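One structure, pasted below without further comment.
One chain of protein is taken out of this complex; the other chains stay put.
The letters A and B name the chains in turn, as written, and every chain counts its residues from 1.
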Amino acid sequence: MHEEEIIESLCNKFPFLNCRIYLQKEKRIITKPLLREEFEEVIRFAHDELGFYRASHVVGTDDGENLGLLYILSDHENILLALRESVPKTNPVIKSVSDMYLSIILHERELVDLFGVIVEGLPEGPHYPLPDGWPKGSYPMRKEWDPRYFNKDTMTYEGPQEEKQSE
Amino acid sequence: MSEKNNNNIVFPIGPQHPSLDEPSCFNITLEGEKVINAVIGVGYNHRGLEKTCESKTYIQDLYIIERVCGICSHAHSTAFCMAIEELTGVSIPKRAEYIRVIVAELERLHSHLLWLGVACHEIGFDTMFMYTWRNREKVLDILASVGGNRVNYGVNTIGGVRRDLDESINADILKTMDALEEEIKYYADVATTETTLISRLKGIGRLSHEDVIKFGAVGPVARAAGVEDDIRVTEPYGAYKEIPVHIVTDTNADVYGRTVVRIFEMQESINIIRFCINNLPDGPLTVRTPRRVPAGEVIARVEAPRGEDIHYIRSNGTDIPDRVRVRAPTEANWHGVKHMLEGGYLADVPITIAAIDPCYSCTDRATIVKSESGIRDMDWRAMRQYGIDWYKKQGIDLTVFKR
Partner (left out) sequence: MSLIKKAIDWGTGKSPWIIHFNAGACNGCDIETIDALTPRYDLERVGIIKQGSPRHADVLVCTGAVTLQTRERLIQIYDQMSEPKFVIAVGTCACTGGIFEDCYCVTGGVDTVVPVDVYIPGCAVRPEAIISAVDKLLENLKKGKKEGTQNA
């Protein structure tokens, strides 16, 4: 399927995607931030009906008040469909897509460690990639986490963030 | 995770082991000789460099990204430069594109030769290890004369390349390619006709076509199962749009298939380098790019020696990136390794893991599972020797094979 056909198919099935999905260039379809429920419907449709069989990656981004999760999917023609899920930092709960994409498990674990996302349905397993003994509640890839306030010897975060939390 | 059965042994390997020289941890559960469960731990190499990239300028980040991995450094820096060039909307000169391809293929050659040596070392064929690494020196000499360094050559800059090729370097490259072609013919001969090697590698670490799709494997691991996945062909970038590239695939879908794919890919790399040298266009090497990169996001992909390498960059209009994310090919291949190990023999664990050509610094991040049942300490060297001895008992002895 060509990129235009894919976009048309998605917009027909999900009217909320109109004006929120665009062709950035050849083989790159990107969406604007979707709510959790919207995202879950779209990704299942992309997997089941549109042939996006491979999830190459999920990139976590800090968008200020929200966390953005960009799932990069590809099909047999190597077209990339980048679906962006957006969840608030105060309640960053998402549903794992590992039932559809086995290879995404490690990347979802990374979101848990580095961004503090709570992934429901993620299979049991050790955390990744931060070392054992990393302080709980400390998410290094969030913008407010400042490495200058991290004490590597004691593995504690002593920054303004902590002072705010202890108030 | 592990069976509470007296017949089962779980042993942890790593993170220091003499074979792969990269820290990683494996917990393998055995029932007799068969592997029934494997847990792979990577993550010792997690340095947190993406956070550092968010506080340095793009040109400073280029040098960090280049050092994500020493073996595929040019692939990473090419993807990074391509991403920024796309965001700034510049097209780099043709000569620069060709030079990038030449260095990329030289890198593929040295990486595959390195892999071939390491894989042969894993199965006890140390003679081949020494031969391939000796031949690899020729490629490193060329890379040193092109880039100034044998490793981390630093040829790329944002907007083009920093180093040029002249007549004498071109002549050296062509001469080296002729010499290497002879060697590769020998490797291909050994791989396709030597029954000892074939019986050692065939049927090991199987990942079928369906499993490759299911686990999302990339690179030679996917191509060995017949999946035609090569970014140079499916989404050509740079000079690859003008260069004929053939995807090398095999149908064996096991370690033997991956060996064959890599050997013939080396031949393909030699063809590409010859084409580039003979058709190298004249012109400038760089084009000016703005310091401040316009706001936007981009996903860039290149074909590293190990497979598809994805870089995601988001910029906010300043000269410092907002988000940099590197998804290296080994990250995609790890998921299939557990499947490949289970059902196989302990003797095949070293070569199965080595066959995906793992690059831990690219993956950069492992999980460790401690088991409750008895633990027998066996380091990697002992396990490798175990594999070699086990196969000797079956009549497969690669140590006697000499040129």
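Going forward, a contact is a pair of C-beta atoms (placed from the backbone, for glycine too) under 8 Å apart; a residue touches a chain by one contact, two chains touch by 3 or more.
None of the values given here were measured: they were computed from a predicted structure.
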**Complete:** Among the options B:I36, B:L49 or B:I213, the absent chain makes contact with B:L49
**Sole contact to the chain not displayed, among A:I43, A:V97 or A:L130** = A:L130
**Complete:** subunit B residues touching the chain left out here are 15-18, 21-23, 43-49, 51-52, 63-64, 67-71, 73, 114, 129-130, 133-134, 137, 149-152, 359-361, 379-382
**Prompt:** Contacts of subunit A with the missing chain: which residues?
**Reply:** 130-132, 140, 147, 150, 152, 155
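Methods note: only the chains that are shown with their structure count from here on.
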**Message:** From the mean C-alpha coordinate of subunit A to that of subunit B, what's the distance rounded to whole Å?
**Reply:** 26
**Request:** Enumerate the contact residues on subunit B facing subunit A in the complex.
**Result:** 41-43, 46, 48, 50-52, 86, 213-216, 229, 231, 234-235, 297-299, 301, 308, 310, 312, 314, 322-323, 325, 327, 331-332, 334-335, 364-369
**Asked** For the complex, which residues does subunit A have touching subunit B?
**Response** 24-28, 30, 53-57, 59, 61-62, 70, 72, 77-78, 80, 82, 101-103, 105-107, 109-110, 125-131, 140-141, 147
